[in-house]
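With one protein chain removed, the remaining protein chains of the complex are shown where they sit.
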Amino acid sequence: MDYAHAEKILSVSDLVIKFNLRGRVLTAIRGISMDIYKGESLAIVGESGSGKSVFTKSFMGLLDSNGWIDNGSIMYGGVDLAKYTTEKQWLRVRGREIAMVFQDPMTSLNPLKTIGRQIQETVELHQGLRGGAAREKTHEILRDVGIAEPERRAKQYPHEFSGGMRQRVVIAIAVACSPRILICDEPTTALDVTIQAQILQLLRNLQSKYGLTVVYITHDLGVVANVADRIAVMYAGDIVETGLCEEVFYNAQHPYTWALLASLPQLGVRGEELNSIAGTPPSLFADIKGDAFAPRNPRALKIDYLLRPPFFEVSPTHRART
Amino acid sequence: MFLYVLKRLFQSLITLFVITTVVFLLLRLMPEEGYFGENYDKLDEMQKEVILTEMGLRDPLHVQLGKFYKNLFHGDLGRSIVFRPRVKIWRIIKPKVPYSLWFGVASVTLSLLIGIPMGLFMARCKGHWFDSLGSGYIVLINSVPAAVYYLFIQLYLSSALRLPMLFDARNPASWVLPAVSMSLSGIAYYAMWVRRYMVDELNRDYVKLARAKGLSSTQIMTRHVIRNAFVPVTQYIPMSFLLTISGSIYVESLFSIPGMGGLLVTAIQRQDNPLVQALVLIFSSVGILGLFLGDVLMALFDPRIKLTRKAASR
Partner (left out) sequence: MSSFDKLTTSMESVTAEQLKDLDPALFEFAPYSENASESRGYSNYAYWRSTWRSFSHNRTAMTLLIGLIVLLCFTFVQPLLPAQKSPTQVYTNAQTGRQERNHAPCAEFWFGTNTIGQDLWARVWSGTRTSLLIGLAVGLWNAVLGIIVGALWGYVRRLDGLLTEAYNVVRNIPNSIILILASYIMRPSVGTMIAAMCVTGWLPMARFVRNQIVIIRDREYNLASRCLGTPTERLIRKNLLPYLVSVIMLRIALAIPQAIGQEVFLTYIGLGLPVSIPSLGNLINEGRIVMMSASTRYQLLFPALVLSAVTVSFYVMGNAFADAADPRNHV
């Protein structure tokens, strides 16, 4: 991936997203600014609750009804998506431009419809085909994602498929939309390790075949190492470090990234003490003053409790808030 | 699937058998005055004994039971004692059946036709005025005893809409109020459950995927959610049969409809044991049949039910 000549496809600037939970306001995303480049594989890493899913869902208007974009902009194709309010506007984006693959393939599929119908529905919607032509295309897509005997399998129900195959079906649905950006929300978390590699390989193939920009959301650094060109590390609703894959793995600058990498158990090393990060992430109901990670950071500076550290450039492609 | 239906049928028959036997035994516990009507005080002990023996009430229980079932299979439900002495019960009930049937079917149909769309709209407009209005209606119907609101309907609605207060077979307008009254609780029932299941389904993951695919809310509702929400709703259809039965007992006597429900009330008031017994049997059978049909319906719609065991969701 050539970043020197890369073109921005999506630009987020100062995004703030809040949720209303029975009267209390929770700030899930606290002012993120980030760019996504065309054709890259970006991995967004962070622990549960850091806001990874919420961040990407906002690109498609899939926030829960009690959430809203409080501030900031999402520039895509010259339009600010953050300003979209009606479903009609979002329907221009969803599927057609940006598609999503969810974590749990079993619940993502309608259990009472055959998978053929579910894929065909997408084909009819986004590729304008009908009837026989749509069915042909459905079989073709099934073959693309590696499901043998597509004619027979298309008539089956989701519960007749194994986990890995179901995830392939979900990917098929996403790809059938012929989007520009594909967001994969923890695509392999619910799968066996052996299947994980296959799915990741599949995604890589599809990416090169269709020229997609892929955003991976994961908390598994192994997956990241496998597929990502660039990494963004999230903590408590904020991005703390972004950089090329090698840069972040070998030259991490933010203490949270250090802690994440350090907590990976090493294979082959015996009697190793497992490192964990002390403390818990902050409650996002309160306004967080300063650096969110400061209380858990043994090397925090006094100023970190007062001000949020700005991004420091380590290299043209590597920045960290520290 | 076929096995499942068979199993349920078998269960229903056992239930019917148990109920019949229990009702039979229970009624033997009843005060003996019921067998004599007004004559109770006029007869002396000996005469009462003779009559009771004649009726077979002094035989050992299992003999009585046997005779009862034998008669049942011949379609003989016994004879009424007080209400219309010595008349075969079947002859008493037969002309009443069409009325009860008509009203029962009409009210279940009305409940379905109005209740289900109401529930759908309430789910669609969740949080808006229609939802609140519907919820208010459901609350009122569920909390205020049917007895009370039936009376109010009869009182106020009939004068407001200029509909007759009592039923008269020759006046088609008089069919309206009773049918509507009987369907009210059914409407609330369906609206509540349809709404609840719709809201549940709308929160499911596959709906989120459908939205991500680019389907509009209307398309999601019509193509995915409604069909999926219907599967559990079908199990409530037979329940509304049961509701209709109890509703009919009330409404029929309130509006003077010559149906089976009204007959039951009269039978109880006059303490005519055999008649009560027969009617209770009939009502129970209808209830059991309804529940059985509901289970079959549910199995039809859900491809996941293939085995005989069903998750005990009730």
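Labels for the chains are A and B, by order of writing; each one numbers its residues from 1.
Convention: contacts are C-beta pairs under 8 Å (C-beta built on N, C-alpha and C of every residue); 3 or more make two chains touch, one makes a residue touch a chain.
It should be emphasised that the depicted structure is a prediction, and the values quoted were computed from it without experimental measurement.
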**Request:** Could you tell which one of B:I89, B:L163, B:V225 or B:I245 touches the chain left off the display?
**Result:** B:I245
**Options B:V50, B:V63, B:V87 or B:V139, residue touching the unrepresented chain** = B:V139
**Item:** Of B:V194, B:I220, B:V280 or B:M298, the residue in touch with the unshown chain
**Value:** B:V280
**Request:** For the chain that got dropped from the picture, name the residues of chain A it touches.
**Result:** 21-24, 31, 33, 278-283, 286, 288, 294-308, 310-313, 319
**Message:** To test your reading of the contact rule: which positions on chain B touch the chain that is missing from view?
**Reply:** 11-12, 14-15, 18-19, 23, 26-27, 29-30, 139-140, 142-148, 151-152, 155, 242, 245-246, 249-250, 253, 264-265, 268-269, 276, 280, 283-284, 287-288, 291, 312, 314
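The rule is simple: only the chains that are shown with their structure count from here on.
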**Prompt:** When the centre of a chain is set as the mean of its C-alpha atoms, what distance in Å lies between chain A and chain B?
**Reply:** 53
**Asked** Along chain A, where are the residues that touch chain B in the complex?
**Response** 60, 62, 87, 91, 94-96, 99-100, 102, 104, 107-113, 121-122, 125-126, 157, 159, 170, 173-174, 177
**Prompt:** Which bits of chain B are touching chain A when the two form their complex?
**Reply:** 204-206, 208-217, 223-224, 227-228, 231, 302-304
